[in-house]
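For this depiction, one protein chain was excluded, whereas all remaining protein chains were kept in their positions.
So that you can tell them apart, the chains are marked A, B and C in the order they are listed, and the count of residues begins at 1 in each.
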Amino acid sequence: MATNTIAPDKEKLLDWYHQIVLIRQFENACDDLYKQKRITGVYLHLYSGLEATGVGSVAALGKNDNVITAYRDHGIAIARGVDPKLVMAEMMGKRTGTSGGKGGSMHIAERDLNFWGGYAIVAGHLPLAAGIALKEKYVGSENVVLCLMGDGSTNNGYFHESLNLSAVWDLPVVWLIENNLVGMGTRVETSSGQPDLVKRAIAYGMEEGPRVDGQDVIAVHQAVSEAVEYARKHGPILMETLTYRYKGHGVSDKQYDVREGFKEELDEWHHKDPITILANYLKANFGDIQPELDQIQQEADKTVAEAIAFAESSPNPTYEDLISNVYV
Amino acid sequence: MATNTIAPDKEKLLDWYHQIVLIRQFENACDDLYKQKRITGVYLHLYSGLEATGVGSVAALGKNDNVITAYRDHGIAIARGVDPKLVMAEMMGKRTGTSGGKGGSMHIAERDLNFWGGYAIVAGHLPLAAGIALKEKYVGSENVVLCLMGDGSTNNGYFHESLNLSAVWDLPVVWLIENNLVGMGTRVETSSGQPDLVKRAIAYGMEEGPRVDGQDVIAVHQAVSEAVEYARKHGPILMETLTYRYKGHGVSDKQYDVREGFKEELDEWHHKDPITILANYLKANFGDIQPELDQIQQEADKTVAEAIAFAESSPNPTYEDLISNVYV
Amino acid sequence: MADKNVSMREALRSALMEEMERDESVFVMGEEVGAWQGTHRITAGFLEKFGEKRVRDTPISEMVIAGAAVGAAMAGLRPVAEIMTINFAFLSFDAIVNAAAKVHYMFNGQFKVPLVIRAASGWGNQATATHSHTPEPVFAHFPGLYVGCPSNAHDAKGMLKAAIRDDNPVLFTESIALYPKASPVPDEEYLIPIGKSDVKREGKDVTLVSYARGVEWSLDAAKQLASEGIEAEVVDLRWLRPLDLEPVFESFKRTNHCVVVEESLPHFSFGSEIAAQLQEAAFDYMDAPIKRVSAMDVPLPYAHDIELMALPNAQKVVNAVKEVLK
Partner (left out) sequence: MADKNVSMREALRSALMEEMERDESVFVMGEEVGAWQGTHRITAGFLEKFGEKRVRDTPISEMVIAGAAVGAAMAGLRPVAEIMTINFAFLSFDAIVNAAAKVHYMFNGQFKVPLVIRAASGWGNQATATHSHTPEPVFAHFPGLYVGCPSNAHDAKGMLKAAIRDDNPVLFTESIALYPKASPVPDEEYLIPIGKSDVKREGKDVTLVSYARGVEWSLDAAKQLASEGIEAEVVDLRWLRPLDLEPVFESFKRTNHCVVVEESLPHFSFGSEIAAQLQEAAFDYMDAPIKRVSAMDVPLPYAHDIELMALPNAQKVVNAVKEVLK
């Protein structure tokens, strides 16, 4: 089905605003819940700061298109329409979670929404994306795959083999690098001989897509919509959004809350906050919209509160769950 | 130490001619010996047709520089100065072989010549090359590593990770793709999204070296000498030679001798035979040189005959050899 | 119809061809499977018959061959991915044990992975250290994956068909040494269920437990032993995952003696697991320790005669049997 690439209307913009605010609120809640030990484990990677990339790119997809990402997946799940209740339940390892509590924070998926999940082996989901795209091509559909990945994953062998295969097989994949400038602690300039990551498309004779402002949901949506159209018609394309994560890499990061030495960079990026940018755009174009924005904020708070309540009142998995689904 | 990049003199040219003829003769002998079951096993990959690349590139190295390659390694070993007797003994799995008969055709090496060997996992030797180059840089030497690889290896994860690491660490490596147009049966256009393989340097912000005529030993020597100088001063460089193998991929190739459908291509490349090209150059520049060339041919025949005699009269490895060198 | 004598190569080829004829969603991908007709000629003629869509040549990219096959399987196709030889599956190791074997569980059953990864396995032909592996036990260590290893043409056909029709990921290895070996194969269709072992020979004196090429050594040894009045029972496990050991226990309880035969390296391997389970399941029936005949514990060399010293064979099995019986 065709994807709309005309300038988004107010309704759509408010919907995106709602998604971004909801994700931010959800991640803030996860942060608190982890500190309160109501979410446990060693891995929790927040999407705070990157929301515009997830919301804008996923919004460029049709309902039959596909999306897959890495472990930093809560925001993508919510943007794709996964019920925050089920996501939060998964965060808490509950039986009602998207993966029945067996996947956790890094492995949210919703088959019915063609959200193929979050994966924790860096770049390990790229070949899966190629395979899902192969299926679409094989059955002659027009559906594409949006594969989000971090900047750090582009230095892995999986990246090379997957992008090359998608090129020689003309697979309908939008390879989208969420470039937040850093892996865990290693900066792109330190880890990539070619820091201009989209240029790596040349190595595969692949369409070199744009490098867009990842904080501006409208810009992201526009660019990804064009990339999606390209992929539908011609095959793979590599693109990049420039974005930033406010927190440390994950909860195991010694600088999870206080990121020493990054104060200036943080300030700079907070000034480019996806919520602020979109709010300003809405105010500039649709007059006094603040009441609506406030209401959206309240709805988001409510949704997250309900998600937490649902999750905490949900049952834990049982021994039966432990031993099931090893095999079909 | 510096490498000579001025136009090669007669003596050097005749030396190269001798090496090329010797390699050709050696490979022809291997071919016969295999058919006579005097060389056995499932793997035997001849260098016939590619000699100018091996001889010209290795000639660009100083004695303290390093060279490493894949399983198509006989020619590289001989070009680096490994005694053909020891190479042939290895082919026959004899105790006197370069690897004591434990390595065989694909694993010739001579530590004393900084020939780090042939490796059979496609692209598996690339990270080793990076590591050897790291040692040179670590100890502050000026030595470089010449890493030869096939076109097919450039689509493997090892290629991506090794070239990227060499770029971010500025390692002194000349990455030389012996592009003989095909893997086993798969053509470069089919396997590589970017068939212009040197362009892959861009993905690593690496110096993009030339794509040279791999049949012309003088051109190869000149280009690799420049690449070596570049690597010594600045770090890694990716270059390519266009060449061709006359035989099938290896003895297990159904089209090892008769390469159906490739008659025209074969003829075309036989017209660009490294021996003919160099012989013509010598004749054009140094008058009636045929007698010297004939004598070189005879010497090569003699060397190979002696190598076979040496190998066949050498002892087989023993049970002691079987169980030794598992650990230091 | 009368059974025909066909090679394991031909049996595998017809199994794959019949499944591709039967089900549009079955396709093959891998290095040189198409234009080149398959390194081991299992897919000879396939490109011509099924076309480029279903017979897909890949670059030399084992990570994505396995990984893309996982994705295609999750999405509903039934890929049969060929890794040219099992040695190169070490480059697919993460994709096989950490993706194929995990996604069904990790996402609580949302995704199925109806995938078969075929690979030629085994050594003894001077392929040298990096190309001389039979690491099936290493892969079988990981739950979520099935591992099948046929010992003859008949089993190969029925097992491969079952693997292709199953909704779980299957690593299917084929002994290079067995490809040319012929045995009777029925014309009519048959499947050999995943996880079903098979008694290849009955005997009362000793139980030989093996799979794949080891079964051949075991049967040869059994012949030789019979001529000396020792009747060996030979159990072919066929699948390392799931392991069907009931017939082994049952046999051992009669013979009270066992030798495990494997082409693989000796440690943390097949023989280790069989011996460990057997001593636990049938302790009261042990008249002697369980012996293992395995590859020698060295990287494998090129020179043929020392390579053969390292390789198991029927005589080594015979010797082991005599030890446990004495």
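Some points to look at:
One rule holds in what follows: contacts are C-beta pairs under 8 Å (C-beta built on N, C-alpha and C of every residue); 3 or more make two chains touch, one makes a residue touch a chain.
Not measured: the values here are computed from a predicted model.
Looking at C:Ser7, C:Thr43, C:Thr58 or C:Thr128, the residue that reaches the missing chain in the full complex is C:Thr128.
Across the entire complex, the residue among A:Gly49, A:Gly75, A:Gly103 or A:Pro127 in touch with the chain not shown is A:Gly103. Of the listed positions C:Ser14, C:Ser197 or C:Ser269, the one in contact with the omitted chain in the full complex is C:Ser269.
What subunit C contributes to its contact with the hidden chain is residues 87, 90-91, 93-94, 97-99, 101-102, 105-106, 128-130, 135, 137-138, 140-144, 240-241, 243, 265, 267-273, 275-277, 279-280, 283, 286, 288-292, 297-299, 301. Touch with the hidden chain on the side of subunit B covers residues 66, 98-103, 107, 109-111, 116-117, 119, 121, 124, 126-136, 138, 157-158, 161-162, 164-165, 168-169, 321, 324-328. Where subunit A meets the missing chain, the touching residues are 40-43, 90, 93-94, 99, 101-107, 119-124, 152-153, 155-157, 183-186, 190-192, 252, 254, 316-319, 321-323, 326.
FYI, only the chains that are shown with their structure count from here on.
Inter-chain centre distance (subunit A to subunit B, centres taken as mean C-alpha positions): 46 Å. Distance from the subunit B centre to the subunit C centre is 37 Å, each centre being the mean of its Cα atoms.
Look at where the CA atoms of subunit A average out and do the same for subunit C: the two points lie 41 Å apart. Touching of two or more other chains is recorded for residues 155-157, 190-192 of subunit B.
Annotation for subunit C: residues touching 2 or more other chains are 58-59, 61, 63.
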